[in-house]
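Of the protein chains in this complex, one is absent; all others appear in place.
Labels A and B are assigned to the chains in the order they are written; within every chain, residues are numbered from 1.
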Amino acid sequence: MENILTAKGLTKAYPKFTLGELDFEIPKGFSTALIGANGAGKTTLIDVLCGVIHKTAGDVTYFGTEKDIDREEVREQIGYCASQGFFPAAWKPKDIAISMELAYKGFDRELFNKLCEEMEVDNEFSRKPVNMLKQSDGNRMRLALAAVFARKTDMLILDEPGSSLDPLMRDRLCDRLRDYLDEGNGEKSILFSTHNIADMENAADYAIFMDKGKMIERGFVEDLKDKYIIVRGEPADYDKAKALMLSHNVNRTTFEGLALAENARAFEELSAVRERPTLQQLSVGLLKHAEENR
Amino acid sequence: MSLFKSFRVMAGTIKQYVILFATAVGVTAALGIVRMLAPKEIVVGFIDGFVPFFATISVTVSCMIGSMGVFNANNPLAVGYKYYHSLPNAYELFRKALIFSDIFAIALLVLYSAVVVALFGWMQVFFALGAGAFCIGLLNFFGHGRSPFAKMMPFVVAGGFAGGFATGISEENGFELTPLFIKIILPVAAVICVSGIAFAVLRAKKAWEREG
Partner (left out) sequence: MQNSDVPIYKQIAAQFKEDIMNGKIAEGEYLPSIRGLARDLKISVITTMKAYEQLAEEGLVSAVQGKGYIVNPQDREMVREQHLRLLEGHLQNAIESAKLAGVSREELINMINVLYDV
């Protein structure tokens, strides 16, 4: 399978936090979810990949051959959007339209206004549009998404696009992401970060799990769901089951945990229920496991 | 991309800059007309006292606002930082926008001065011109800095200039534009202005690439 982005030994060092070293690939034609708790380094990674900040060491290859994020052609093809405070506080939709139309060859101003309307936020023709400072977090994100979707790109890199949206809008965002992949017919790819994958399970094909600047697991979602199982059983069996589980919790009526599917047989004796995990369950289990084994 | 377009990428619409400047010119022109139509001593006295003060403050502020916006694009604490830094040719845009905003500032300063000279005379705008040039230079010297206090400096200085002028003309024997002032203040302000802009433009790359 082809990759849209490959990172080797990628590092970003700060006095109090270091991202990396990271080695990973992002598959072409799919949507990749970057999953991690707050402070895992998701935003730092995205900012490095988009050239907002610069890496300390390592290599990133974009679109198979491009190595330099500062090249105009590379930035033109990447549709980036920050999690919050993307556009200047004093800006109104018109400022966004003017600026982006000049900055990007592939920006479609008409489409931007149409997308704003679809996402139910002011566009440049609205009466008395308000500036970014006065918008709610959700509306700011909608505007930023409308702006990025109005560009002609080959890859979207979105930092927490769903977090500030209401459930309905988040659902529409997922639709739009799938539309983007469908439009690209295997040529367009998405990377988005989230600390809460529950509402975006069906928009993720590949998942990368992060903890404290490191990657703890990655793979195609369906493969990961085959690799792990969720186990549920009687509290009495908890002590025996504990050793086989990566992360677990117990209460008066039941215990639950994440285990490797290869250990499934061992749970049979305990008459524990085994389930194929959802991406959300997988996230919680893996992140908890990483946190406990730091 | 042209200097102007680069500035537009950083600034969006420039309506607010135009309105601010037009207001300053409008108020000045209106006062000039009132002074001509009603040449009573109290009116003339008030206007002659007011205009230099107003000119100094309004012209420095409206000239510098564009540059301040451009510098702010490189302020990691300001929203918009990530937008600007993710743009294609981001640094080039920043540098060109900076050059444009400074040229723009100087042009506004000259334009405004021309209006005042035409309506009132050279003396009323002398300090505004000096203060404006001085403040543009100062802003460029401090613009890349991260300290909010340093960024306030030009405004403090502008206030000082205006205040000093007000004191100067209120002295009983009146204020005279001595050759000393012309020979020293204006050239010094011009030198600071030009060297400040040069400094800011030359440091633009380093400043843009500095993170956090």
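Rule of thumb we're sticking to: a contact is a pair of C-beta atoms (placed from the backbone, for glycine too) under 8 Å apart; a residue touches a chain by one contact, two chains touch by 3 or more.
Just so you know, these numbers come straight off a predicted model, no measurement behind them.
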Query: For the unseen chain, which displayed partners does it touch in the full complex?
result: A
Query: Which residue among A:101, A:118 or A:205 touches the omitted chain?
result: A:205
Query: Among A:8, A:114, A:178 or A:227, which residue is in touch with the absent chain?
result: A:178
Task: Check the options A:9, A:106 or A:186 and report the residue that touches the missing chain.
output: A:186
Query: In the full complex, which residues of subunit A touch the absent chain?
result: 29-31, 174-175, 178-179, 181-182, 184-186, 201-206, 220-222, 225, 268, 271, 273-276
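Rule of thumb we're sticking to: only the chains that are shown with their structure count from here on.
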- line: The subunit A residues in contact with subunit B across the complex are 14, 47, 50-54, 72, 75-76, 80, 82, 84-89, 91-92, 94-96, 98-99, 102-104, 132
- prompt: How about subunit B: which of its residues touch subunit A in the complex?
  reply: 1, 5, 8-13, 72-73, 78-83, 85-90, 93, 209, 211-212
